[in-house]
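Excluded from the complex is one protein chain; the other protein chains are retained at their positions.
Coming up: subunit A.
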Amino acid sequence: MSSHGIRDRVAIVGMGCTTFGEHWTRSADDLLIDAVGEAVTSAGITLDDIDAFWLGTQASGVSGLTLSRPLHLQYKPVTRLENMCATGSEALRNACYAVASGAYDVAMAVGVEKLKDSGMSGLSGTTMPGAGDDSRGEITAPANFSLLAPAYAAKYGLSEEELKDVITRIAWKNHVNGARNPRAQYRKEVPLERIRSAPIVAGMLGVFDCSGVSDGSAAAIVVRAEDAYKYTDRPIFVKALSFVAGPADGLLDPEYDFTTFPEVVASAQEAYRQAGVTDPRAEIALAEVHDCFTPTELVLMEDLGFSERGQAWKDVTSGAFDLDGSLPVNPDGGLKAFGHPIGASGLRMMFEAWLQLRGEAPPERTVRTLAEGRSLALTHNLGGGPGECVSFVSVVGNQLTD
């Protein structure tokens, strides 16, 4: 058994992404229609040219009809799937494999979520309790991810105040980036002190440590790499798609210390192997990572190999991951500022890679690492929480490897 990857076998030739935010006047159908429309226009094709669809949504619809009905797709295969907050990435992964297998020439991955209609704070998707006996109890997403903060501080000798400074800077950085993104939910820079002193939601996390609850949709069109230039002069090529579902033993096993996501480490190592990346910090031009909450982004920097263990907080503080840093992270604002409509987020990340690698990002947030000769972008998307999660890592590039 082995994982072979599909390096350079498929390309993304069209993408669309709605603005993320509070779309009070638009339904999930509207958002899907807009994102899909933008994607087919950018590839210079029509919906009839697409052979198969993968639609990701956690709670905004069930079955392929969620996509076929609003678009009135004509008897095409549509698969609806869900993998928690990594749903959008999972839709892309399946669409890529479908094309790589030779089963289809042109596939589309779409993600959508409508969260604001619920009137709830945070995720509101109802699911059967894990055990059905309701003995696991409810814990909200911010509380779940806030479990990382005291554990990280204790392990690496930071005081709570020092760690709060670090995560505050992560939020600040992502708001700076989002302010340069017309599609982002939050487009204003926020002063450090305002972030730091915001009302507390869970543990050490204030409201500015949490990703935006938003509505949105994003879509990508996938073709065989050799066909890519028929659609666009600037395709982006898929170097690696890596996904793991963890054994979910972190909440059972005292060995797990809440300062890492082993699932992310595993999926990143696999992605680097598929892509031939040996020094991610030096080779990757930009990374879009799953900053659902600020401590998550901190830990991800170590899990993705961007920082040494116990050192990410120093790299964050020194600005290494800023827009003008040595490895810009979440240049589009991330989940934090762009917003987090669950099923759409993975594809939104890819949309930023698409813009940056094609030189289409607005100048004020174009990363300089590209001009320095790097050509790879990484997206990372996870679902679940510390101790039990699913993790996705992709590497894409704007050139075929020789």
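Assorted remarks:
Here is the rule we use: a residue touches a chain if its C-beta (ideal position, glycine included) is under 8 Å from a C-beta of that chain, and two chains touch if they have at least 3 such contacts; residues count from 1.
By definition in this document, contacts and distances are computed from a predicted model.
Entry comment: the absent subunit's protein name, as recorded by UniProt, is "Hydroxymethylglutaryl-CoA synthase", drawn from "Stage II sporulation protein M", "ABC transporter permease subunit", "Hydroxymethylglutaryl-CoA synthase" or "Electron transfer flavoprotein subunit alpha". For the chain left out of this panel, the touching residue among A:Gly157, A:Pro254 or A:Pro363 is A:Pro254.
Although one chain is not drawn, its touching partners on subunit A can still be listed: residues 118-122, 124, 126, 128-129, 131-140, 142-144, 146-148, 150-151, 154, 200-203, 247, 249, 251-254, 256-258, 387.
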